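Certain chains of the assembly are absent from this excerpt, and the rest are unmoved.
Letters A and B mark the chains in the order given here, with residues in each chain numbered from 1 onward.
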């Protein structure tokens, strides 16, 4: 994670998802590289229900993203994990494993993840209150 | 993973565990560093039952170890995962997530992991047949 320090982050997740969708459409378009398209397909399939359920695999993706220190990957898997029904306490417990395995170098990404969790939950509240 | 290529690996896990225990005793001994001892304690606690059950956290530890490419860590968590009751199919499904996240650079560690799984399972059989 780097400057600027997300002090105006209310729209951060929306911007991330819009950028992600726009670039993925660009990459997976008609003139995209076949090998890259197949990789994206494998990536999607890896988190679907299999011998392990989807929600467990999203948790694996979250912890892998944290120890490899990729904020975009963390945000993506956190969104999936919250949609899968994990509580903040369960996500904290998973992130604690990532912190112990990966060390203090993970802490800036833990801060980012907690910020993202709060944004996701606040978005849930907003949608609820809109009903 | 490196040479020699584990072609005589039947005693590999025993040697790993003996070496691990001997060095841990050395590190955690009476003249060991207090901070290091506390870290080992935190590490142990991170995988105990909490908001998430122990078995899920061992699976998180396995995938984190694979994407960070540490064979000793992989062996340790595989032993714990098998003891937690995961089938080979479930472990393969977790390792597939690690492979997709971490890429082909993980493949030598996947080979190592499969070798370790076979050693663990063959040890189980031997013990069973000994009853």
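Just so it is clear, a residue touches a chain if its C-beta (ideal position, glycine included) is under 8 Å from a C-beta of that chain, and two chains touch if they have at least 3 such contacts.
Everything numeric in this text was worked out from a predicted model, so none of it was measured.
Engineer: Please state: how many copies of the shared sequence does the complete assembly contain, given 2 in place?
Structural biologist: 6
Criterion: only the chains that are shown with their structure count from here on.
Engineer: In the complex of these two chains, what residues of chain B are touching chain A?
Structural biologist: Spelled out, the residues of chain B in touch with chain A are 42-43, 46-47, 50-52, 56-57, 59-61, 63-65, 67-68, 73, 87, 89-90, 92-94, 96-98, 100-102.
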